[in-house]
Structure formats: C-alpha cells, structure tokens
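Here the complex is missing one protein chain, while the rest keep their positions.
Chain lettering (A and B) follows the sequence in which the chains are written, and residue indices restart at 1 in each chain.
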Amino acid sequence: MLDLLNITRRYRVSAGLLSTRILTAVDKLSLSLRKGEFFSLVGESGCGKSTLARIVCGLEAQSEGEMRIDGKTITGTAEFADKGLRRRVQMIFQDPYSSLNPRMRIRDILAEPLISLGWGNAQAVQTRVAELASIIRFPDSALERFPHQFSGGQRQRVAIARAIAANPDLLICDEPVSALDVSIKGQIINLLLDIQEQLGTTILFISHDLSLVRKISDRVGVMYLGSLVEVAPAQQLFADPRHPYTRLLIESVPALNGKRREEQVLAAGEMPSPFAIPSGCRFRDRCPLAFDRCATEAPGLQPVTSDERHLAACHLRAQPAPRPAERPPVTIPQIDLFRTAAETTTP
Amino acid sequence: MPQPILSIRDLHVSLRLGGTEHDAVRGVSLNLNKGEVLAIVGESGSGKSLTALSVLGLLPRGIAAISSGEIHFDGKDLAQASNAELDRVRGSGIGIIFQEPLSALNPVMRVGDQIIEGIVRRGEASRKQARKMALETLIGVRISDPERRMKQYPHELSGGMRQRAMIALALVSNPAVLIADEPTTALDVTVQAQILSLLKAQQKSRDLSMIIITHDLGIVAEVADRVAVMYAGEIVEAGEVETILSRPKHPYTLGLLSCLPEFSDGGRRLAVIAGSIPSLTESVSGCVFKTRCPLYMQGPCDARIALTSGPDGHAFRCIRPIGSETPAESEQTRHA
Partner (left out) sequence: MTQVAATGRPAPSLLSRVVKTTTRDPILLCAVLFLLGVAVSVVFAEWIAPHNPLRTSLRHQAKLPSAQFWLGTDEQGRDILSRIIFGLRITLMTSLSGLVIGIGLGSIIGLVAAYFRRLDMLLMRIIDVILSFPAILIGLGLAGVTGGGNAGIIIALAVATVGPAARIARSAALTVVQMDYIAGARMVGLSDTQILLRYVLLNCLASIIVYATLRFGQLILLAASLSFLGLGVAPPAPELGVMVSQGRALLLTAPHVALMPCAVILLLVLSLNLVGDALRDALDPQMKA
C-alpha cells in the first residue's frame, strides 16, 4: 500500500544573523505498509514522526527518497494536486480544538471533502453526510451546529468522519487521542478499529502512548532522531525488544503493578540535539550496551533472526532482551462492567 | 494519630463563566499526613487543579474564588489568609510546580536569578548565600552543568531541564509540603520517568509531604501512598493506593481503570465510559456520576450521597459500590 525508500527531510534553520544550519528531521527512512494493516509509529518529541506523517499525506515534500502509494510514485507535493490521489490519503490531527474550521457548520465540514473530491451530485453528498453522521452518532440537529459547541472527543469524531468521507485507502492519525481524557479515548480508538476492519483502510497511527499501541496495532515502528530503530509485530516488539532504545521506552512507562528498574532509566541521560546527532549509531551516547563499533559504523535496520518481520538497527540485535521479572497480572473485580457497555454499541 | 500537616475541609470553589457563578469544587475534604504522597486523580473538569491552586491562593483572580471551606496549615487557615500571609507560606511553607515550565518560569529572567529572587525577597538569606543555595538545589535536582544553567534563560533549556529548574525553584527554601500539578504531562516518557524518580528521591531525602495531581493512574501507582479520585468537583473515592487500584469501590474509579489498554484483554477494543461529564451549568440531583454509571438505579441514586468511610481509611461516595452485590444481583444489573 505504502512504500517509503530512504525518505530524508532536511530543513534550513537560521542560527544567528547570517548563518543557517541544516536540521535533518527524517534520515533515510524506509518502510512498507501492507494494505489494511494497522501500523503504529512511536517515538518521543523530535523523532520526526510528525514530519514523516506530513510527507506521506502530501503536506510537505521529501528532500530525498522515493515514496510510492499503491504503486504510484510520488516525488513531492505536486502529485497530490490530482484529486484521485488526494482522495486516497487522509489525515487526522492531534488537537481537536484547531482541526475544524470554527466558522463552518458540522454539516459543511463533512460535505466539503465530498464536494471538493467529486463524490457526486448534491443529493449524493447529502446522503453520504447523513451516513457519516450516523457512523459517529451525531443526530441531525448536531449537524447544524458549530465546532465550539462540542467537546474535544466529539470534535475528534467529526474530524474522523471528515477524513473517511471520501473513502481513503490510507488514513494517517497523528496522535489523535493524546489530547483526550482516558474515558473518552476508547470512543475514538474503537471507531478507528472499526474503520480498519470494516472498510479495509490502512492505518498509520502515530503516538507516544506505548501501552495503547501495544494493544491495538498489527505492527509497530520505533523512531529515534529521524530514523527507525526497530520494527516488529506488536506483541513481539514488547515481548522481545531488540533495540536498547525500545527497551528504555518500555521501561520508562509507569505501570500499575511492579516498580521499574531505576538505574537503567536514570543512566539514559537526555536526548542529544538534532543538530548534533552522534556519529555511527545515533543512540550510542545513551546506550548501556555501546561498544567501539557503535561509534564508527551505523547499524542498519536489519532482521534480528531469519524471520524478516522483526527488524532492529543495532549491532547486538541477535541478542534477545533480558527477561524482566514476571509482573503479576492485576485482576480487578468486575473490571468488565464498562466493557459490556462498550461491546453492545459497536455498530 | 498525629495531626495531618495539611488539612482541607469542605472546600467549595466557585468559577465565573459568562457572568454566572458555578460551583466547580464541591465540598472537598483531604488530609495530607507528614511524609506521605497523596495523589489527586481526575479527568478534565474534575476540579483537581482548582483544588491545588486554592491551597496557595493562586486561583485566577476575578474568575475563580474559594466560596467556603477551610485549609489548615501550620496553625493557620489559608482560606482566610491575606495575600501577605499567603506570601510567607509560598516557597518556604508550601512549594508548587506546574505542568508547563515555559509558562511558569519568567522567560526574560535567567534561571539562577529567578531562584535567587524568591529567597532574597522572603528575607531568608543574603544575595550571596542565596546564590549558593540555588546552586546546591540545582545540583540536587540532577541538572547537568548547573553553573552554566544558572546563567541561562528558560527557553535555552530542554523540557526536562526546565522542569528540574522549576522543581529547584520550588524546593530551594525547604518547604514542608510540595504540590505538583501534572508535573510530567508535557514531557516525553523517558524524561517523565527521570523526573518522577527525582521527585521521589527528593521527597524521601527532605521528608517532604507531597500532593501530586495527575490523570495518569500509572503515575499514581508508582509515586503515591494514598489517592483521592475526583469527578465533577467532588471526591468520589479515597484511600490507600494499593487498595483503590486493585479493589476500587466506586464505579467511576473502576471505569477509569477499565479504560486503560492493560485491561482491554481479549479484543483490541478499549472500554469506554459512556456519556460525558455534566457541564458546570447543568445541575445534577443526587449522584454526580449517575448519567454514566452502568449500575445506576432510579431512586436511591437520585438522592444526595455522602462519603462512606471504612476503618481502613477507604472512603467512597456510592450506595452500590463494587463488590457489595451478590453474583445474582450483578446478573440482574447486567440485563437491566
């Protein structure tokens, strides 16, 4: 569905009165997404995941590298002027308070992509708007209202409806639930899962929430300072992380049961400035396993075993992760009380 | 039982929106014991931040104000204290750190100067001594290259370092209590882990009593001893962290837990608490959670519900708490 080959994105940043510096936000990134898969991209701020999202959906052009969407090669933003292609890739943004035009009614927000991308005549557009409204559980009266009359979660549902209006093949979600309360996140996530399962849409899900990503993704990719450092099927990535950065991330997440290993987390220091990326392996100045080869030779993203699906950019990728102490699973009485409610309303 | 170091009793905070006053915090009572870490957990609109800000009289003037209640600290009632008295408490009695260091630190003042200014203004030390204190505290919060950081401006520091600077600012005058309002929400997860471990270490070494406000139950599990769960301006459950997170009694607490990805076992779908928090303008009679509660029973849940306390300090505001029904009754509820 999506092929990225050595995608690089550089920016010129002014650094003082007359000088400029080059910021490499994405560095020779290669990735392929299968049709209909749910792929999550995780990383911390500055890793380039949002920049990559903007490149894939045509808001920015890559500086170098090849991008193919369903076989069609894309060199920059020009190809997206073709409405046929424009229709196929859509994005959902992080901030529900700035992703909808405050001066447009919900009905018009939903109809706009249909009109612009040539869905059909006025009647067809209205029918589709009604369909979308029912998918996100918005009654007719709500369609006449403006975004500021709705909560963050509700606005995000509108954003999703607008994004899937013209049936895109690839849906990019840039931290769609990060700004929402815990009890509301599920609405959006479940809706996205429905879209993937029922419409066969490929989903590229960008997030920093590891526990969420673990549960909902087919595959997960970890980014650090502009590069992919590990890619694997979700369960495998968390059960047997082969890159030290992935292990650091997993270890840093506060868990409900068991305490974490402090020393490892504390010794990891701070992320280096993107202007001063270390030579060789970019993670080596924070890595507990770094040795001399790491400074001279940058490890490529290679399979960790004969199984091609798990890749890691580390010279020591063949060593499995040290088994963490078994954390007892937490069982809470009646924990499915809200689950039953959720299941019955899935359309 | 020794006296709690900070005691909030029946606090009411009103919020002015569009010309009318609304009760945003309704009858909150909390005790913070010496040396303990109390977490206040809630989602947006729960009133947790307002509660924290009201302790130090930091509510935005003209918009929010304490309408009734008492806040006892060091023999004084802070809810009645004048700004001058509160000023003496801020910094040396109770310190506070906020979510966004960029807006909490003065952008046009060097980091070192900001820390020094507070000390000197409170008359605690001379400028020279204050500089020494500031440097020592910055070293204590494990900031890299502390001498240099003192001379830098906030925007020159990374997010993690700014947060450390803010912690140093709050702790430099050795307060007895530290209030942390969502201290790690704006940070990356690896930085968050470092800051949390720093807070724990500082809390232990200074024997600090800490209130931490958060929406993340993982942080509660990691850092806190006791927790209070807030919803729509009220405390709906409070008690020891281990008890609350493994055997919650209030359906909302259970709901918060069940929405976490860890508990979505089986399928990929997440649980959801249906509906949304009642807006400030709507008044709800009886249990404030009833519009979203799967155990809602017409009648008993429509009357005002008081906080029931158990002998182990576990308090909850519910007449049909989790675990109180027999299996047969649970089945009946499920099919209602």
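Going forward, a contact is a pair of C-beta atoms (placed from the backbone, for glycine too) under 8 Å apart; a residue touches a chain by one contact, two chains touch by 3 or more.
Keep in mind that this is a model prediction, so the values were computed, not measured.
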item: Full-complex contact with the absent chain, from A:3, A:37, A:66 or A:95; value: A:95
item: Touching residue (missing chain; options A:142, A:255 or A:316); value: A:142
item: Sole contact to the chain not displayed, among A:59, A:199 or A:318; value: A:59
item: Listed residues A:38, A:150, A:205 or A:245, member touching the removed chain; value: A:150
item: Interface with the undisplayed chain - residues on chain A; value: 57-59, 80-81, 83, 86-87, 90-91, 93-95, 98-104, 112-113, 116-117, 136-139, 141-142, 145-146, 148-150, 154, 157, 159, 162-163, 166, 187, 190-191, 341, 345-347
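Keep in mind that, in the parts below, only the chains that are shown with their structure count from here on.
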item: Gap in Å, rounded to a whole number, between the CA centres of chain B and chain A; value: 30
item: Residue ranges of chain B in contact with chain A within the complex; value: 43-44, 144, 158-161, 188-194, 196-197, 215-219, 221-222, 245-248, 251, 254-264, 268-274, 276, 294-295, 322-323, 330, 334
item: Chain A - residues contacting chain B, complex; value: 44-45, 151, 153, 181-187, 189-190, 193, 208-212, 214-216, 248-249, 251-257, 259-260, 262, 265-266, 268, 270-271, 330, 332-343, 345-346
